[in-house]
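Removed from the display is one protein chain of the complex; every other protein chain stays in position.
By written order: A, B and C. Residues from 1 in each chain.
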Amino acid sequence: MIKGTIHQTWSRSLGVVSRRSYHVPSINKALKTEYDTINDYGSYKNNVFTHRLPESTAQQSPSLVALHSRLNLPSKYSLSTLSQALNLNINDGLVNNFGLNTLGKNLLSYYVSEHLLVKYPRLPMPIHNVAVDSLMGHETLHEIGKIWGIQVDSSTKLDKYLSQESEFIKYGKLRFLSEQQKGEVKESGVHELSSQESKTKIDSSFISDEAQAYASAVRSIIGGLYTHTGEEATKKFIQDHILSRKLPLEEMFQFNQPTRELVRLCDKLNFAEPLEIRLIAETGRLSAHAIYVAGAFCGTEKLGEGIGSSIAEAKTRSVVNALMSYYLYSPLDSEGNAAKVPSDKDYKFEGIVGLGDVSI
Amino acid sequence: MPVKAIAKTSIARNGIGAYIVPCHRISLQYCNWGGSSTGLRELLKTGRLDKLASEKKGIFFDINKKNGHPTASFHYNNDTIKTVEIANLKPSEILAKIDEHSQRSGNDLFKFNHKVLSINDSVRGIWSPLHTPKSHRHKI
Amino acid sequence: MIRGFMGLNAQRSFSSMSRLGNAAVRSAVPDLHTLKISTNGSNHLYAIFKLHNMPYMVTKGDRVYLPFKLKNVQVGDKLKLNDVTTLGSPEFTYNDNKGIPQDAYELTASVVEITREPYYEVYRKKQRCRRLKTFPVEPFQTVLMVDELKVN
């Protein structure tokens, strides 16, 4: 039996320039993970002093019970797991949500990707990635956490003592602030970036610790649902809470050279005839507010149509319209319903697989 | 890069798939001495409030004792807190107030002069005069 | 008597309404295959349903603002709207003023908010009385969210 902590970085030993040597992640030392053998997964144990919240204690937290019931979680889902999902602190004696978060993230990414890949198989990869973020990015999950009514535990021990708040209430709240951060006096209108926040800062926007914590809690709740009720119920939960949101895909495209892109696309799809943009109708060049309707054609097939107040505008719009109608296509099954996703029962492959984007 | 992406967050549609009650917490404040709290005190004494709380499981009720007129504060998930005066109200009226406000979304009240509010594109699109044959077009 | 919907939630009884709601409609289910194919998997589909004989044109995800308090419902209830007169796609429309048979489509809405319109006052002037009578008005409002709309 080998006991020991792992911290190995693996690097390639080769004569040639090793610019991109592959980096194997090292273990998080703060958790003091121990294990028997490296692939005895059951033996892994974080040796920070922690314990799980007893179920009897969790039941006494009204905020936790209310959250459980608000989310309509099955009774199999224990309150202690829900409370664990809300805990991000490593050193407060209770188990944190790290594992639940990882599990939830994997479940979410799979079901969100699957949904998008089947529903919008031709979405260009950059848009696909942004769409995934749009459904399960930290901003969205922060919003979902807020909608679920999760509150941040922001009062210090002293505040709790003075307001005679029951100690159980905090088990139903999001715990990510250290006692010191809670005690800091806040100036209204001023936000001091934490070290984590300043790392994510781009221009004037940053990912706040709070948003990260909310996102992590939401993912963990999904992970917890998996551990208690299995995958089918988790899938339903993700569909109800995440995939039911409206995805503004049409607003996510920014074309630089649409005409060139469409020409390349026609090439890729082996269209026999070349792309032509023709004028379909106009109000007359001398009319007070001239309007033109242009169409992008491939032979006799109209690929797209656009209206503009100049010919150039109408042409560009027609091309963009053609591209959008290609990219946003969603396949149907033989009965006219939306195509099934691979995790559905009685799945039959009726959709299509994206062929990949064109390059310019 | 042929096409660039613009990041957007998806739009919440509470009620499709799952529905989450927007009111997540109700704080009731009463005075043990003042006459205006009689109604609320009676609710607490007879256990009718417990019954209400057990019906509305998703809402966290907390009760505070404080001098002054009784109030009910409703915490909504859009970060608003709406405080309602419940001084001198009968128990049944207080219950009605709680019931009413716990079914709201916390947004400002507004009068909508149409029947349906939609964020979807119109199914039929917009009528265009230019899409009829030239001989049939409207002439001024 | 409410014509137009029935509750789906098991703990609440709406049986009488459903009986009343659909007494007239018992004709054969029409073949809506052509319509269905043209709706792009029910993405481009609208329906006109009637509630208290008032038509509402909706697509999936729309919010319906009713200027009254819907009787016997609570927030979170799911309603099956069973008086649909029109289903339409970009190309086709199917219309039946007597009501399309329920098996042909699925249209449900959840009650998402029961609230009020903003407070205002109505003044009434009576003859031979110098005073204006003031009536405070804060009418109820029910908000429904169309959560499922598809052709079967």
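To be clear about the criterion, a residue touches a chain if its C-beta (ideal position, glycine included) is under 8 Å from a C-beta of that chain, and two chains touch if they have at least 3 such contacts.
As a convention for this text, contacts and distances are computed from a predicted model.
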Legend entry - Missing subunit (named according to UniProt) among the choices "Exoribonuclease phosphorolytic domain-containing protein", "RNase III domain-containing protein", "Ekc/keops complex subunit cgi121" or "DNA replication complex GINS protein PSF3": "RNase III domain-containing protein"
Legend entry - Where the missing chain makes contact, among the chains that are shown: A
Inset, instruction - Quick one: say which of A:L158, A:L193, A:A312 or A:V353 touches the chain that got left out. - result: A:V353
Legend entry - Selected residue (touches chain absent from view) among A:V95, A:L141, A:V319 or A:L332: A:V95
Inset, instruction - Kindly note down the residues of subunit A that lie in touch with the hidden chain. - result: 6, 8-10, 12-14, 16-22, 24-28, 31, 33, 35, 38-39, 41-46, 50-52, 78, 81, 84, 95, 98-100, 102-103, 106-107, 109-110, 113-114, 117, 121, 125, 128, 224, 227-228, 267-268, 272-274, 342-344, 347, 349, 351, 353-359
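Keep this in mind: only the chains that are shown with their structure count from here on.
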Legend entry - Pairwise touch network: line, ring, star, complete, or other: complete
Inset, instruction - Count the C-beta pairs in contact for every pair of chains, then give the pair with the highest total. - result: A-B
Inset, instruction - Just give me the whole-number Å value for how far the CA centre of subunit A lies from that of subunit C. - result: 34
Legend entry - Centroid distance [mean C-alpha coordinates] between subunit C and subunit B, Å: 20
Legend entry - Inter-centroid spacing, subunit B versus subunit A (mean Cα positions, whole Å): 27
Inset, instruction - Hunt down the residues of subunit C that sit against at least two other chains at once, touch-wise. - result: 61
Inset, instruction - Please set out, as single numbers or ranges, the residues of subunit B touching at least two other chains. - result: 13-14, 16-17, 21-22, 119
Inset, instruction - Enumerate the contact residues on subunit B facing subunit C in the complex. - result: 13-17, 19, 21-22, 100, 102-105, 109-112, 114-120, 123-125
Legend entry - Residues of subunit C touching subunit A in the complex: 33, 36-37, 39-43, 61, 150-151
Legend entry - Contacting residues of subunit C [partner subunit B, same complex]: 44-46, 54, 56-65, 74-76, 88-90, 109-110, 112-119, 141, 143, 145, 147
